[in-house]
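Have a look at the structure below, then the notes.
Excluded from the complex is one protein chain; the other protein chains are retained at their positions.
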Amino acid sequence: MRFGIIVFPGSNCELDCQWVVERVLGQQADLIWHKEKDLKDYDCLILPGGFAHGDYLRTGAIARFSPVMKAVERHAEDGGLILGICNGFQVLCEAGLLPGALLRNTSLAFICRHVHVRVENTATPFTTACRPGQVLRVPINHNEGRYYVDPETLRQLNEKGQVILRYATTGGEITDGANPNGSLDNIAGVCNEGRNVLGLMPHPERAAEALLGSTSGLLLFESIVRSGRTASPMSR
Amino acid sequence: MIRAKVYVTLKKGVLDPQGETVRGALETLGFAGVKDVRVGKFMVVTLNGVSREEASKRVEQMCKKLLANPVIEDYRFELEEG
Amino acid sequence: MIRAKVYVTLKKGVLDPQGETVRGALETLGFAGVKDVRVGKFMVVTLNGVSREEASKRVEQMCKKLLANPVIEDYRFELEEG
Partner (left out) sequence: MKESTITQEIIAAHNLTREEYEQVVAILGREPTYTELGIFSVMWSEHCSYKSSKVHLQTLPTSGPAVLQGPGENAGVVDLGDGLAAVFKVESHNHPSFIEPYQGAATGVGGIIRDIFTMGARPIALLDSLRFGPLADARNRYLMGGVVAGISGYGNAVGVPTVGGEVCFAECYSGNPLVNVLCLGIAPVDKLFYGRAGGIGNPVFYVGAKTGRDGIHGATMASETFDEKSEERRPTVQVGDPFREKLLIEACLELMRTDALVGIQDMGAAGLTCSSCEMASRGGTGVEIDVRLVPRREEGMTPYEVMLSESQERMLLVAREGAERIVQKIFARYDLDAVVVGRVTADGLMRVRDGKRVMAEIPVKGLVADAPVYRRPAVRPAWQDEVQRLDLHQIPLPRECGEVLLRLLASPTIACKATVWERYDHMLFLNTVVGPGADAVVLRLKGTERGIALAMDGNGRYVFLDPCVGGMIAVAEAARNVVTSGAEPVAITNCLNFGDPTRPEIMWQFAEAVRGMAEACRALRTPVTGGNVSFYNETMGQAIFPTPIVGMLGILAHIDHATTPGWKGAGDVVVLLGQTREELGGSEYLKVYHGLIQGRPPTIDLDLERRVQQCCLEAIRAGLVRSAHDCSDGGLAVALAESCISEPERHIGVEVNLSETGRPDALLFGEGQSRILFSLREADLGRLEAIALRHAVPITILGRTGGSRFLCTGRTFTMDLPVAALDQAWRGSLPTLLRQG
C-alpha cells in the first residue's frame, strides 16, 4: 500500500508517520511538499501533526489554501483514504472535509501526555482491527483540541456513526475527568459521511512501538493496510 | 492607503475559556463588578492603491475566506482612510 | 451595564510573526495591495453597577495590570453604555 504524507511548512510529525508506515508496517510512504498538485499514486494520505504556518491566526487556517489541498479534496471525493492527525485534523476541519472546528483547550494550556480513547465505530477503514469499545492508550499533544460543532451537526454525527473516538477512562467510561481538553461529548476523532476521511487529535504514530510505551495506535494503521488489501482496485 | 480594522469574536454560545480566565484573574486582582469578559482578535489590514468600495469588497472576502472561521466565529470590520 | 471594548496591539517595531504570516497568506490567496497586517486582541469587558467615570478608571487599571503586556503591547479602549 502506498501512503503519501503531506508536508506543510511547519508540519513536524511527517518523519514520525513515515517511520511507522515504513519501519513498523513495512509499507511505502512518500513525503509530499505542500506545493505538489498530483496525488494520483497514493492509496492513503496522511496529514501529519505539527504547526502548519506556525498555527498562526487559527490552526490549519492557512494550510487549507496550500496548492496540494485541491488534490487532497479530489482524493477524498474519489473515496481515497485520508488520515488527519492533530494538526492534520485541524486542517481537514478548516478545509471543510470534516465537520466542526478545534478550539483552544479549556485549560488554556498545551497538553502532551498519554490519554485513553474508546473506539466508537469499528466499521470504518481506520478501525477494523479494533474491537468495538476497545480502549486505546495514545498520546495527545496539542493546544487546540477542543472539538466543537453546532448541536444539529452533532446529532447527525452521532446518528451516522461518524464519531470514531471518544476520550475515556482506562475502563472505557466516558467521563468529564477523562476529557483532557473540553471537547464536546468527549470527541477525539470524527470521520466524514463517506467514512474515508478520519481526523483525530491523538497521535497514533506515537503509540506504535512497545519501546515507546504503547502499541495501540498501531491498530489504526493496521486497519488502513487491511482495508487496502480487501478493497478492490476498482472501488476507487 | 486604507486601513481595515477587523474584529473577530467567538460566536455566542461557544465557550470562551480565555475570557472566563481573564474574568477570574480580574476578580482576584480585586476588580469588582466584572460580569463578563470575551476575548477575540483585532486585526489591522493596510491596503494600498484601492478605492474604498473595492477595499470593502476585498476585506469582506478576506474575512470570509481566511480571517474568520464561520463555524465558530463572527466578524465585523471598519475602514479608515489616510 | 457598561461594556468596555479593549484593543490590544503590539507596539510599533515589535515583530508580529502572526501578522506577517497572514499577510503572506492573503497575498498567496490573490489579494493584491495588502501592505501590512498586524494581529492584536479585542476584548469586551462587561461591568455592572459602576458609573462611566469609575468604569473608565477601572478599565485603565485592568489594561495596565493584566489585559496588556506593557513590555510589548499598547492598548486603547472605548466604553459603551446599555
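Points to keep in mind about this one:
First chain written, first letter: the chains are A, B and C, and each begins at residue 1.
Heads up, the rule we're going with is that a residue touches a chain if its C-beta (ideal position, glycine included) is under 8 Å from a C-beta of that chain, and two chains touch if they have at least 3 such contacts.
A quick note: this is a predicted structure, and the numbers were derived from the prediction, not measured.
Listed by residue number, the positions of chain A touching the unshown chain are 9-10, 12-13, 15-16, 19-20, 50-51, 53-56, 109-113, 139, 141, 143, 203, 205-206, 209, 211-212. Where chain C meets the omitted chain, the residues involved are 10-11, 13-17, 20-21, 24, 69-72.
The definition used in the following text is that only the chains that are shown with their structure count from here on.
One simple way to say how far apart two chains are is to compare their mean CA positions; for chain A and chain B this gives 30 Å. With centres set at the average Cα position, the gap from chain A to chain C is 35 Å. The geometric centre of chain B is 9 Å away from that of chain C, both derived from CA atoms. Annotation for chain B: residues touching 2 or more other chains are 65-67.
Counting partner chains per residue, chain A has residues 57, 62, 65 touching two or more of them.
Contact residues of chain C toward chain A in the complex are 17-18, 21-22, 25, 28-29, 39.
Looking at the complex, you find that chain C touches chain B at residues 1, 7-9, 19, 22, 25-26, 29, 31, 33-50, 58, 61-62, 65-67.
By the touch criterion given at the top, residues 57-58, 61-62, 65, 93-94, 100-101, 103-108, 146, 148-150, 182 of chain A touch chain B in their complex.
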